[in-house]
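Below is a slice of the complex: some chains, not all, each in place.
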Amino acid sequence: MVSLGDLANIIGAECIGDTECIIDSIADLQEATQGQISFLTSTKYIPHLEHTSASAVITTASLAKEKPGNFLVMKDPYLGYAKAAQYLANIPKPAHGIHPSASIAEDATIGENVAVGAHTVIESGAVIGAGTCIGPQVFIGQNSRIGEDSLIYPQVAIYHDVSIGARAIIHSHAVIGSDGFGYANESGSWVKIPQLAGVTIGDDFEMGANSAIDRGALTDTTIGNGVILDNLIHIAHNVSLGDNLAMAAMSGIAGGTKIGKGSTLAGRVSIIGHLDICDNTHFTVNTLVTKSIDEPGVYSSGDVAIPGKAWKRKLVRINQLDTLYQRVKELEKTITQLTADRENNND
Amino acid sequence: MVSLGDLANIIGAECIGDTECIIDSIADLQEATQGQISFLTSTKYIPHLEHTSASAVITTASLAKEKPGNFLVMKDPYLGYAKAAQYLANIPKPAHGIHPSASIAEDATIGENVAVGAHTVIESGAVIGAGTCIGPQVFIGQNSRIGEDSLIYPQVAIYHDVSIGARAIIHSHAVIGSDGFGYANESGSWVKIPQLAGVTIGDDFEMGANSAIDRGALTDTTIGNGVILDNLIHIAHNVSLGDNLAMAAMSGIAGGTKIGKGSTLAGRVSIIGHLDICDNTHFTVNTLVTKSIDEPGVYSSGDVAIPGKAWKRKLVRINQLDTLYQRVKELEKTITQLTADRENNND
């Protein structure tokens, strides 16, 4: 619970209306009831503003003029929503204290106020920073380190020699440090290349459910500060991701590729191995990247849905393209001839 | 073990032949031995029918005329196969009784005849319906509910405030209730938007291995009755899936998209966020959907494999298309001119 005036300070907004109004939680404009704050980012939802029961609304100066009431006014109300929700959130943690069923190596270092859930395993030499919550059924391998104030959800697997900075949030079934996919071939059989290095991850990292980051072959896979990864993502060995990079679900990056800071990958983007992608590069959904990029900007590939019948015809047309080029070339020849003939005739 | 006559009643078929014949299991026509029932759905497999050792065959009235023998005759023998296999199956359950190593909160509600496997964690306020089997190493978060007669395989993670109906089947490494991928951006850094709502799922739900369903931001992610999800699927926050929707492996749906009932997604379909897709819409494999759809039917996108050399030429051809359009336009101009000239000459 917080007064509207205090919440304004917390999120960096100007308070219009009753600064003493008490806010206890946050909700959509349509769902909000008394005691709740909501937010409005676009003129499109002004009708919802008119009918809302929210006690206050985070919005822009101009949208706040649409209706009398309590407002927290700021340039980016979506950012205000994020900050207000962080302040008001009351999300249950998956562990409290050290559960007696956890298996913690004697020489692991467990910081102050660390929680470790039931059936979790923390191996020799691991270091868990102060204030971190490790949920139940988590595995943390030898000599791996997790920074302070992190939150590791149940059933995460972190292999040996993985280093993660402060304030990480890692969701269930994430894997960090599995072997990179490296093999030599001997007479048709695959000979495994041991993956001897680890993974180094900066501060303020978030990783979604069922995503995987492979360890490096001879040097570490590295992830900068402030990187956010969604669900079902694949990061191969020796990838390097720059600060504040964001990857939406189901994207994958092959071995050794480097992507610069501030870049974004929409869902299901694929980037092949050994590329160098510059800072501030943005890939739209389903894009396949096969070449290095040194110009910031938006890149895309692929095709979008149309009715099935039209799609089948289109596939045929595309596969006839070579023939079409021949036909056009033939036409050009004939016409050049016709034109030449006509000019000769006119002479 | 069941008599053929009784099995006919169970699956809704007409029995031709020996109603007293004893059936103990089900197999392919080619593999079946005495005491087994098989099924035949298409004329394509009549040769297998001729050589089968199965004691009886589920098939259509017309196919049953191909050979003398014991038949269970019905319009849809594939449905009959499903029902007979359900009746005859003897699949081991991953837990029996409450294992002493399970960590169950004192105030969790565990129904009659519930099994809970080793090293499973069930948190405060959770409710497990009667007859449900929770395998080993499962996590069920605070206040989550699982309906009766459900089957949760080992190593499933269900976060807090998730509600699942009756008769669910959830496979290993499924995650339900992980955070949606929501962030605001402040001067280039990502500011997390806490995901405060939950997930609500109807009855008769099945979810495959390594699939993930994110919790809602302010209102729940919702899944209707009878929905089936295959492996490695991603359902983002605030998605809504209608009744009896089916999604094959590796499909993904971005945040806030709503898909109507009876729809089907083949493998690796991608649907971007905030779309509204009507009932009975069907997407073929690998399709990318970028617009709302209000006409039921089949939709497709993408391209299919050809030999690598031809594919490289095709990519070149497609990227020259703009030039080809210019060339055709140029030809049209020249020809218009030639035709006009000719007509002038003929005057």
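When the chains are written out, they are named A and B in that same order, and each has its own residue count from 1.
By our rule, contacts are C-beta pairs under 8 Å (C-beta built on N, C-alpha and C of every residue); 3 or more make two chains touch, one makes a residue touch a chain.
Note that the structure is predicted; figures quoted are calculated from it, not measured.
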Of how many identical copies is the complete assembly built, when 2 are given in place?
3
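Operating definition for what follows: only the chains that are shown with their structure count from here on.
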Between chain A and chain B, centroid-to-centroid distance (C-alpha), Å:
25
Given the complex, residues on chain B that touch chain A span 101, 103, 119, 121, 123, 137, 139, 141-142, 155, 157, 159-160, 173, 175, 178-179, 181-186, 188-194, 196, 210-212, 214, 218-219, 232, 234, 236, 250, 252, 254, 270, 272, 283-284, 287-291, 297-304, 306, 313-314, 317-318, 320-321, 324, 327-328, 331, 334-335, 338, 341
Contact residues on chain A for chain B in the complex?
25-28, 31, 76, 78-79, 81-83, 85-86, 89, 91-92, 94, 99, 101, 117-119, 135-137, 153-155, 169, 171-173, 204, 206, 208-210, 226, 228, 230-232, 244, 246, 248-250, 262, 267-268, 285-286, 302-309, 311-312, 315, 318-319, 321-322, 324-325, 328, 331-332, 335, 338-339, 342
